[in-house]
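All protein chains but one are shown at their positions in the complex.
We just call them A and B in the order they show up, numbering each chain from 1.
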Amino acid sequence: MWSREHKPIVGVFGFSGCAGDQLAILHMEDALVDFFTSADIKFFHMAQSHQEVPEVDIALVEGSINTSKQLEELKEIRQKAKIVVSLGTCACYGGIQYLGSNEDVFKERMEYVYGKEGKNPEFLDLIGQPQAAEPISKYIKVDVMIPGCPIAPENFIPIYTKLISGLIPQKYPYPVCVECKFKDNDCFLLKGKYCLGPVTAAGCDAICPSIDVSCVGCFGPYEGSNYPSMIDKLMEIGLTEEEAKRKLRMFGGDVLEKNLDGDN
Amino acid sequence: MNNKERKNHQYKAHSAEILDLKDLSYDTRYFKVKFVDPNIQEKLGEYKPGQFAIFSIPGVGEAPFSISSTPTRQSFLEFGIRKVGSITEALYKLKIGDKFDIRGPYGNGFEMDKMKDHDLIIVSGGLGAVPLRSLLLYACDKREDFKNVYFLNGARTPEDMLFREDFMAMHQREMLETHLTVDEDPKGDWPYHIGVVTKLFEKIADRVNNKNTYAIMCGPPIMYKFVIKELLKLKIPKEKIFMTLERRMKCGQGHCGHCAIGGVYTCLDGPVFTYWDIERLKELI
Partner (left out) sequence: MKTYKLPKDKFPNFINFLSNKGNLYGPVKQKDQHSFEQVNEYSEMDFNYQRTILGIKKFLTPPRYITQKFDSESVEDIFPQSETNIVLGIHPCDIHAVKILDKLFLDNIKDPYYESRRNNLILVGHSCLPDKNCICQSTGTDIVEDGFDLFLTELENHYLVWVGSSKGLYLIASAENLFSEDITKEDIAEYIRWQKSRSEMFETSIPFKYMPDIIHLNYDSDVWDEFGDKCLSCGVCSLVCPTCNCFNVEDKIVMSADKGVRERMLDSCTLPGYSLVAGGHDFRPNRTQRIKLYYTHKLKEYIGKWGQPACVGCGRCVSYCPVDINVVTISQALFSDVYEEMVCDNNE
């Protein structure tokens, strides 16, 4: 039997996003006491006031990187952390804000808001120069990804527990469809309704399809996804190619950008 | 199933103590272990070369490992383990005297009785030396049962070559004829052959008696095709060409399905297959 060698130091960091993943941790009522006692939580962006990046064993990093200051802090976290975990779909893949990350689109929007001269308001000194949203893996090495919008405790806890125990969590990729069939659920696609289950990473326990809501893909891309076939299927049930791709991009971030090869 | 059977079912792993550890290379470690319960040691000591065991570290998981020792020396089991995943990572944290759980042995193993009175050509690549060491030690311990034993062993670099001293000792005692090769020799002090393992066939080809030879190989998947080609060139009969294969396994007893190749399970019907199996099961190599 393995046993825990020491109580690890953990930091929870937050960048651009809704902070829903930090909130999800604070909302894990049954496990919250264990969370704060099984590790030494040295930093929790949302739950504490002092904000200096400490040396940690495990850094849970939420949110996408949207400013130069964030990027600096992210790099500091990487230097000070043994293991970096991207927490939530924004940190893993860029999140919904990644939809505006196309360089031209981003520039256009900046100009629209701040003028052609690019005059930056004063508060930018505080937060740094804005830049297009990117997942943290664009800038630093990420050891473990725990996606979700927000993360699901039933997926987060087993992985996190392995990490604080000094073990390597094993990733065995499968899509939402697997968890959906575990629950004896009927299939939306077969009824002519859209659903992104086959291209979305599992971990949510098929929570939406189980209450009769199509999967929108909030856990981000499933590694075994077959995008061309998925697009064909969505078109077969009445979506245009553009609509199908837009749906796939919603939470697909940088992975979909690569897979759809830049076309719209 | 009565209660007694249920207590002793096949998924039950037994506690084993680590008797010795040493590094075989920068990423592979030797484990010598013994079951804590002497009855279990006696029972499980009767395995065949080519069989494997499953290690269980509760909390981390289970993984299969080839047995590297020989059943002719029954008081312990030996393994050579490369650090590649979470279970091996956990195993590497263990020290001499520590305990972990083992179940098995599993698999068909080599049919040693059939090989009696034959020449053996044993071809190994990299980690393939681990299961083949079992066969080699067995053949040395029952030396009179076999005729010539040729051992062709390849590794990526001299540092990657496992059990080199063991094999050279057997060679020097004229128990077997050993030829070693490495793909690369970065330090330039390798005294033996440099090149792929198939090149070593030149050293034995003119002495191979194809009417009375068994060939056995184990190594990385890419190696098999090339070695088989050499063996067929030497006209070794296809049913006398054996190979032992690796597959993903979760149970070791034909239940979990992962090691299926067509209709056979590597854990039950393998891991030792013949060339004919490959003709029949196209996915094998």
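As a working rule, a contact is a pair of C-beta atoms (placed from the backbone, for glycine too) under 8 Å apart; a residue touches a chain by one contact, two chains touch by 3 or more.
Owing to the predicted nature of the structure, the values given are computational and were not obtained by experimental measurement.
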{"item": "Candidate in contact with the missing chain, chosen from B:L19, B:I204 or B:L268", "value": "B:L268"}
{"item": "Residue of A:Q48, A:Q79, A:Q129 or A:S229 in touch with the missing chain, whole complex considered", "value": "A:S229"}
{"item": "Residue of A:V178, A:V216 or A:L260 in touch with the missing chain, whole complex considered", "value": "A:V178"}
{"item": "Interface residues of chain A (partner: the chain not displayed)", "value": "1-4, 31, 34-35, 37-38, 157-158, 160-162, 164-165, 167, 170-175, 177-178, 181-182, 184-187, 189-191, 197-199, 212, 223-226, 228-230, 232-233"}
{"item": "Chain not shown, touching residues in chain B", "value": "1, 5-6, 9-13, 56, 58-63, 82, 84-85, 87-88, 101, 220-221, 246-248, 250-251, 253-258, 260, 262-264, 268, 282-283"}
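FYI, only the chains that are shown with their structure count from here on.
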{"item": "Approximate Å spacing (C-alpha centroids) for the pair chain A, chain B", "value": "43"}
{"item": "Residue numbers on chain B that touch chain A, as the complex places them", "value": "57-61, 85-86, 89-90"}
{"item": "Complex interface listing, chain A residues touching chain B", "value": "1-2, 165, 167-170"}
